[in-house]
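Missing here: one protein chain of the complex. Every other protein chain is in place.
Let's look at chain A:
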Amino acid sequence: MNTSLGNVLRYTLLIAVGLIMLYPLIWLIGASFKTNSEIFGNASILPENPTLDGYIKGWETSTPYTFGRFFWNSFLIILPKTIGTAISCALVAYGFARFDFPYKKILFGTVIATLLLPNVVTRIPQYILFRDLGWLDTFLPLWVPSALAGDAFFVFMLVQFLRAIPRDMEEAARVDGANSLQTLIFIVVPMLAPALISVCLFQFMWTMNDFLGPLIYISSVDKYPVSLALKLSIDTTESFEWNRILAMSVLTILPALIVFFLAQKHFIEGISTGGVKG
């Protein structure tokens, strides 16, 4: 009796808090189906007269391109960035976790130190570097650094994960005749998979949401990713069409949500380190 009462209380509390946390998201989805006037006139979550107007007009945008173009641009940045991050960070983490080489401690310390460096500090030197390389208004500055293991956080995360995996399997592979690279590809990467999936998911979501990077480096509208395109619809029209902005916001968070739910199991496995059963 007591336990069931306790359960009821517990779940009521959890649902209440959960609803409060989810409220903005639910409101966003509801409001995207409302008319512009209803958004400010009616506080309820459900629209009185549901309309797809926001989605249709929002998709067309006020530019010569549809929103699909901006999704494609985002995809062109995210794909090489995510794949490059997974490959390069796995290589670097493998090196730090499993090999001894001169100045390893100092080098690893440097990698970790860049974690503590505020992003803004490097913005201007980076901008000048990419300008001199002639990379402005291209996608290159947005993904090349990450594809060269530029994200210390991911390197650190993979190193920690690798340290928890016993070396026996790799030694067995070496006895079986595998070289270091074969050991990495055939043995380490499969064991590292949960962590690598987390890395890819983080990179995917952060890139999808990145606003400052594209804002600095991309100047042509036809190269805008969705994060910039959303802001675009606020800038260019005299009176903001809020339902269009909200509708496009819903579309924008959709890929991240879908990917997250598809990979949720591996994602949680990856961030709660430990990995291999002894």
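By definition in this document, a contact is a pair of C-beta atoms (placed from the backbone, for glycine too) under 8 Å apart; a residue touches a chain by one contact, two chains touch by 3 or more; residues count from 1.
In this section, contacts and distances are computed from a predicted model.
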{"item": "Omitted chain, identified by the protein name its UniProt record gives, among \"Monovalent cation/H+ antiporter complex subunit F\", \"ECF RNA polymerase sigma factor RpoE\", \"Sugar ABC transporter ATP-binding protein\" or \"Heme exporter protein C\"", "value": "\"Sugar ABC transporter ATP-binding protein\""}
{"item": "Residue of A:I39, A:C89, A:L142 or A:I187 touching the missing chain in the full complex", "value": "A:I187"}
{"item": "Hidden partner chain, touching residue among A:E60, A:D137 or A:E171", "value": "A:E171"}
{"item": "Absent chain, residues of chain A that touch it", "value": "166, 168-169, 171-179, 182, 186-187, 190-191, 193, 276-278"}
